[in-house]
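A single protein chain has been omitted; all remaining protein chains appear in their positions.
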Amino acid sequence: MESPNQEHILSYTTLFGVLCILLALTAITIGVSRIDLGVLNIWAAILIAACKAGFVLLFFMHLRYETRLLQITFVVTIGSLAILIGFIFWDISFR
Amino acid sequence: MTDVPSYLKTPSSPNLKGIWVWLLTTDHKRIGVLYMISILFWFCIAVTLGLVIRTELMAEGETLMGSQTYNAVFTLHGVIMIFLFIIPGIPAIFGNFLLPIQIGSDDVFFPRLNLLSWYLYIFGGILAVVSLFSGGPPDTGWTFYVPFSVQTESGVTFTVLAAFILGMSSMLTGINFITTIHRLRMKTMGWMQMPLFTWSLYATAWVQLLATPILAITLLIIVAERIFGIGLFDPGRGGDPILYQHLFWMYSHPAVYIMVLPAMGVISEIMPVFSRKAIFGYKAIVYSTLAIAIAGSLVWAHHMFTSGMSDTAVFVFSLLTFVVAIPSAVKVFSWVSTMYKGSVLMTPPLFYALCFIYLFSVGGLTGLVLGAAGTNIHVHDTHFVVGHFHFVMFGGAGFAFFAALHFWWPKIFGRMYNFRKAYRAAILITIGFIVHYMPMLILGLQGMPRRYYNYLPQFEAGNFFAGIGGFIMVAGIMLMLVNLVQGLRKGEPAVGDPWGGTTLEWSVPSPPPLHNFLDTPRVKSYPYDFTDIMKQQAGSKKV
Amino acid sequence: MNAVINPVPGVDQAFLYILGFSVVLLLGITIVMIVFVFKYSRSRNPLPSDIRDNWKLEVLWTVIPSIIALSMFYYGWSSYTGLRNVPAGALEIEVTGQMYSWIFLYPNDKETENELVVPLGKPVKLNITSSDVLHSLFIPAYRIKVDAVPGMKTYAWFLPDKPGSYYMQCAEFCGVGHADMTATLRVVPEPEYEEWLEIEEE
Partner (left out) sequence: MNSSTPDKAGVKLGMWLFLYTEIMLFGGLFVLYAAYYSKYTSVFIEAGKSLDITIGALNTMILLVSSFTVASAITAIQKKARRSAAALVGVSMVFGVLFLVNKYFEWGHKFEAGIYPGSPDLSDAEAGKSLFFGLYYLITGLHGIHIIIGLILLSISLYFITTKRIHETQFVVLENSGLYWHLVDLIWIFIFPLFYLIL
């Protein structure tokens, strides 16, 4: 079992740095959405959103410093959701 | 062993009095018993409704009731059986009672959350009753297919909310179990030393956790559709009713495994104990449990081969369906082989378990007919499906539930029941079962659709026999329950380990004391090691 | 033009193949189970052996069922393609499900309710939709069933190879009249069909 001292303390500067990155990414995603990339637009939007989500998860939610168990199960959850969404297209795309 | 009062005599916290000893308890064992009482209550109601259905169908034409009433009855039968009986059945009763003991803990990780889950369950049941009086009983079938479920004027909204609440209850139980297994398992118990019942609960809990929210949102959408008229599935506004079916089965197919995995866990406990021999292929069973949980979540659209879905999807989902069949087959072979060169003692729990293996095999094999695309088209939505899933759900999960009742009854209440009556009941139930559901398979092959309150004349004989079987089966169920309850008063006191089991629950007194263990339990390096039992037996003068 | 293949025998063969294997497997499991219960009963065999696993056996009973399962899948799928591939030149009939009857619309705009008449020996394609909730057109004799979905067209085809009268039913629960939503399929020789088609119904 983990010892209680292993609690990770994130510095204010790190957190603030992450906030700045997140705000910057928000600006970027708005900017990108104004350029017409065709089908790529939605993928760009999702990709940038995923990056932002990653920063929130890893730092704000401390996932980076959590146990293996939490990291693995989180990936499993997202993976299941991705499979559910993906498998729908076996139907939608070929109907 | 020192005399310590059992959990039935000790309130979980000292200031509880009277009925509050039960209603405010946080002891996982008491909560298990609370679940047992409430789940058996709903089970009896649903059995009655099922018998009403079959009685109506025994003769052609309108006999007992009209079409609208019939539709309400089968909807309620389905909703109650699925959401109030089978899904919570084994995990909520036996999981609650045994999971902490099997891993050497004194309770689940969140005892108060556990109690909350029970209250949610009760609340869901009440909502289901309320739905009867708010616009008439629901008449959509338990699948709530759109657009019908959005258009009908019956009280579907409340039924759907009831299912939503029950889903939450089951989800919270899942969270509780996973946390318990991860955090409260004894340090000395590795993953591969965990009893198979606990393993099955673990896999089930993950399915509950990840699949139930999909049901929740699907049901919320129906409520939103009915109240606000959003039109997400309304073809007139571009919606796609087939998408609803995808969402619905994304939960409801994995739900089949929520129902049947714990049942398989029960059988995996019973077979070794009464064969007095290690379970054959422990690891194979563990891996197939996980494989079923994972692959079983990816086959939902095999309920939709005739729905107008794309042929590519039919191909993919049919193929995946056959993949799921394999781990189930592996388990069946392992259970049977467990008896090979064992020392088999026939008892009521083992009898139920053997019936389980037979009936579940029929259910699984008829499932192959449904999984194959070409044959599915003919039998989909017919009585063949009704027969098939009753073989799996009732012959499988239901019989495992009965087996578990007989297996752990002495552990839970500290009293034995009458064996002779138990066998009689079991034989009645099994014979009734076969007479009841075999004709349905044949009727389905002949082309009788399901959810019909009336039928073409050529189907009368089959339906008549099915009805007869139904009555035999219900008589058996009544006898079984009466016998168990009589055991509470008249039965002989049970010792801590009446069957010669090896998992930790048999190392504590029956019924267990409040905190389960009097001293630190000793974990075996292999959970089904019977050498100690054999030594004890050699020590005493018995054969 | 190549001859039209009737998909019904293919489906029936798949049924026989899967059910045959199932019966054999079921009998095998049951017999072995019963034999074990008696042969190794505690009175006959008080001392159990400690056998925990046998990886060769386990691999064997994983691989063989996998092969059987895949062959079943193959039969199922190939018979399914027979049901889906409409031969060229099929007679197309528009079908609409509604609460609680079936409407059939012929190429010459003749409309019938709950009665489908088709010429013998000519493949028939049914284009199906619904005007209200889900229904499902089920013709047991020709092993076809397909949902009628509002706002969407689905199809099924069959080859009427024997004259006679068959029944059709609704297989997707649709409400109070679900069980009464039956219709008749009549297969008649071609001249009779032509004659029937010209009769104006009032």
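Observations on the model:
Each chain gets a letter, A, B and C, in the order it is written, and its residues are counted from 1.
To be clear about the criterion, a contact is a pair of C-beta atoms (placed from the backbone, for glycine too) under 8 Å apart; a residue touches a chain by one contact, two chains touch by 3 or more.
All values reported here derive from a predicted model rather than from experimental measurement.
Contact with the chain not shown here comes from a single listed residue; of B:Leu64, B:Leu132 or B:Leu184, that residue is B:Leu184.
Residue B:Ala216 is the one among B:Leu116, B:Ala216, B:Leu345 or B:Ile468 that touches the chain missing from this view. Seen across the whole complex, the unshown chain contacts chain A at 1-2, 4, 7, 9-12, 15-16, 18-19, 22-23, 26, 29-30, 33-34, 36, 41-42, 45-46, 48-49, 52-53, 56-57, 59-61, 66-67, 69-70, 73-74, 77-78, 80-81, 84-85, 88-89, 92-93. Touching residues on chain B toward the chain that is not drawn are 104-107, 109-110, 113, 171, 174-176, 178-179, 182-184, 186, 209-214, 216-218, 220-221, 224, 228-232, 234, 236-240, 243, 246-247, 250.
The rule is short, and it goes like this: only the chains that are shown with their structure count from here on.
In this assembly, the C-alpha centroid of chain A lies 46 Å from the C-alpha centroid of chain C. With centres taken as mean Cα positions, chain B sits 37 Å from chain A. One simple way to say how far apart two chains are is to compare their mean CA positions; for chain B and chain C this gives 30 Å. Of all residues in chain A, none touches two or more other chains. Each of residues 242, 308, 311 in chain B touches at least two other chains. The part of chain B that touches chain C in the complex is made up of residues 67-68, 71, 139-141, 143, 145, 147-148, 151-152, 235-236, 239-242, 275-284, 306-308, 311, 314-315, 318-319, 322-323, 325-326, 329-330, 332-334, 336-337, 339-346, 354, 357-358, 361-362, 365-366, 368-369, 371-378, 380-382, 445-447, 449-456, 526, 530-531, 534, 543. Residue ranges of chain B in contact with chain A, taken from their complex: 182, 210, 214, 242-243, 246, 250, 297-298, 301, 308-313, 316-317.
Listing the residues of chain C that touch chain B in their complex gives 7, 10-11, 14-15, 18-19, 21-22, 25-26, 29-30, 32-33, 36-37, 40-43, 45-54, 57-58, 61-62, 65-66, 69-70, 72-73, 75-80, 82-84, 132-134, 136, 138, 140, 143-147, 149-152, 154, 167, 169-180, 182.
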